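One protein chain omitted, others in place.
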Amino acid sequence: MNLAIVVNVVIQGVLTGLVYGLMALGLSVIFGVVRVINFAHGEFAVVAMYAAYVLFVTLGFDPILSLFPVAAAFFLIGYALHALLINRFIGRSEHEQFILLVGLAIVIVNGLLMIFGPDARPTNLPYSFDSYLVGPLFVDKARVYAAVGALVVAAALFAFFRYTTTGTAIRACADNRTGAAVVGLNIKRLYALTFGLGLACVGAAGALLVPIADASPLLSQQFTLLAFIIVIVGGLGSMAGALIGGVVIGISEALASLFMAPSIKSMFSFALLVAVLVLRPQGLMGRRI
Amino acid sequence: MTDLWSSIPQRGRVTLLVLIALLLAAPMALDRYLISIFVLIFYYAYVGQAWNLLMGFAGQLSLGHALYAGLGGYVAALLWFYFGIGPWLGVFAAVAVAAMFGAAVGWLGFRFGIEGVYFALLTIAFAEFTRIAFDNMPFTGGAGGLFLLYDAQRSHEWWNLRGGPLLFYYIGLVLAAAAAVLTAWLARSRIGFQWLAVREDQQAALALGIDAFRVKMIAMLISSSMTAIGGVLLTFYYNNLFPTQAFDIGRSIEIILAPIIGGLGTIFGPIVGAFILTPLGEGLIALTGSLGIDAPGAKAVFYGLTLMVIITLRPDGVWPWLKRLLALTEVKS
Partner (left out) sequence: MTRIRTQSNRRHVLAGAAATAATLAAPAIGRAQGAALKIAVVLPRSGYLAPAGQSCHRGALIAPKVLADYGYKVELVHIDCESNADIARTQTERALDDGVQAIVGAFDSASTLAMAQVCEQRQVPLIVNIAAAPQLTEQGYKFLVRNFPTGGMLVSNGLRLIKSLLDVTKLDAKTAVFLHANDTFGTAQRAAMDHLFPNAGLPFTLLDSIPYDPKAQDLSVEVTKVRALNPDLLLVVTRATDAIKLVRDMVRQRFEPKGIISPGSPGLYDEEFYQALGPLSDYVLYNLPWANPKAQMTQALEAAYTPANPTFRFAVECFNVGFTFEALLVAAAAYRTAGTASGVELMKAVRETKIANHVMIGPPLQFDDKGQNVGIPSAAVQNRNRTPTVTLPAEVATAAPVLPMPGWQGRT
């Protein structure tokens, strides 16, 4: 087990972690602002994967590039979903939200099963099998492109929240809902917007995942769990936290696989989750709850 | 006990008696298929009630309850498998182990102030962690599974949970009924009120001198112990265990559907929920079949939609609405 191998593994972990981090970012935005526990998060990611897959198969779009149309579509879907359905569940107890979204998750997964069948759908891209050779290190091209995509989207979202009025308004809502209402912000519309943005993130992440994983209805459950773990570890309400959380989880799972049996690598993520919940519930980057 | 009974209005008492009589007599008229459905209904009513105690009364959202069912099942099964110790004895060890884990989860959660969805994730983490651990432990059979021998000679040993569907029907019925009685009794007891106080406003409860930690812990211990017993029952019903099935988050979700749909924090909620959901699943299979829909996944889509509709229209659950409709008030709401 020489250093090159360890470094290689860490790098791969970072790259994959960034894409998962983007997915978690969507969840963080939704939960942090709208305070809805989106237990159908993984399912949305899988739908996005299929969307990118279909675009690839019918129109030949590279999934990395289709993150734009997919994210846009998901924004609209998110907005509509919130306005029509989720809106009623704001402020309701967590278990009610949970059942609604679990029901939705079941519908989505089995709908996908009915439409696409159970077999995984691989996408064959020209760079699927290529890797960059950097000294003794192999770095998958597909992972690099996806990670770059994730960073671009995250940066765009960050810029939106930091530098636009709407973004600031949303942050205000998150910080102090009553205050925001008093000041005259249209809470409902901002929530819908946020939900839309959160889903847009998931959409982008799904598209970016396509070169790395093959679309299948059965992936969703792990994605949901993973998103939640990352959000908690990284810190709720912190966008950088979601990405950093993703990277941390990516690295820890990679190293756990390397040094222990790969079959128990998820145990580490869960142990990390428990540790964070107990010792530092605001996560690595979150503010004190 | 008489106190409980007399607090139910006349109409409710009659309905209850009639229902119990029907359920006791039902197996004579039902085919095996329906009996097998009832076994599941009673199981979900029972573990749903256990979960209801923790969530509906003490207000703690656990999404990893399959942990206790799985542990209960495995402990009893391992004792039987390796030492021939029957479940009538093994259930005590099962309860002890599950309660220990429940105490650990509770201690971490309550001591460190982990609330709401964070607590839920803590419970998920414990369940998943245990699942993977069991997957990798050879002496439990690991991912390959634990199998209990089928011995036709011993099939009369009801205390060892060897027997046909009738045995499990009646045990399930007794457990579900006992859980309801226990919940009713607890709800009217001091601890029941303390739970409600903590659930509604923990700060205020603390100000009143209620030891929130102790109260929540008690709920956790009772809930996990009860769930373990259910796990033992199910394990000996199926005679096998796999970590992916026993501890799966899907199982945890199945456990909480009935009490939420039926009515959280009520006594008959989990029972009503179980009587709705299990037949709903089976009914949808029959329906999609008779409609000629040969698409795997169709039934599940309808099931998911039904859940969404019910929770949107009846967010407090079906039982409170049904109760009002039939003008039956129950013991404690």
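Labels for the chains are A and B, by order of writing; each one numbers its residues from 1.
What we mean here is this: a residue touches a chain if its C-beta (ideal position, glycine included) is under 8 Å from a C-beta of that chain, and two chains touch if they have at least 3 such contacts.
All of these numbers come straight from a predicted model, not from anything done at the bench.
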### Query
Considering the whole complex, which of A:V9, A:I108 or A:A227 touches the chain not shown?
A:V9
### Summary
Given A:A207, A:A254, A:L272 or A:M285, the residue that touches the chain left out of view is A:A254
### Summary
The listed residue (A:L25, A:A52, A:L100 or A:L113) that touches the chain absent from the view is A:L113
### Query
Can you list where chain A touches the absent chain?
1-2, 5, 8-9, 12-13, 16, 110, 113, 117-122, 124, 128-131, 138, 140-142, 212-214, 216-219, 222, 253-254, 257-258, 261-266
### Positions on chain B where the hidden chain makes contact
31-33, 35-37, 40, 132, 135-136, 142-145, 147-152, 164-165, 237-240, 242, 244-245, 281-282, 285, 288-290, 292-294, 296-297, 299-300
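Here is the rule we go by: only the chains that are shown with their structure count from here on.
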#### Entry: Mean-CA-position distance for chain B and chain A (Å)
32
## Note on the structure
Interface with chain B, chain A side, in the complex: residues 31, 37, 85, 88, 92, 94-96, 98-100, 102-107, 109-111, 113-114, 118, 221, 225, 228-229, 232, 261, 263-264, 266-267, 270-271, 273-274, 277-279, 281
### Task
Spell out the residues on chain B that touch chain A in their complex, using ranges where they run on.
55, 61, 63, 108, 112-114, 116-118, 120-122, 124-126, 128-129, 132-133, 135-136, 249-250, 253, 256-257, 260-261, 264, 295-298, 300-301, 303-308, 311-312, 315
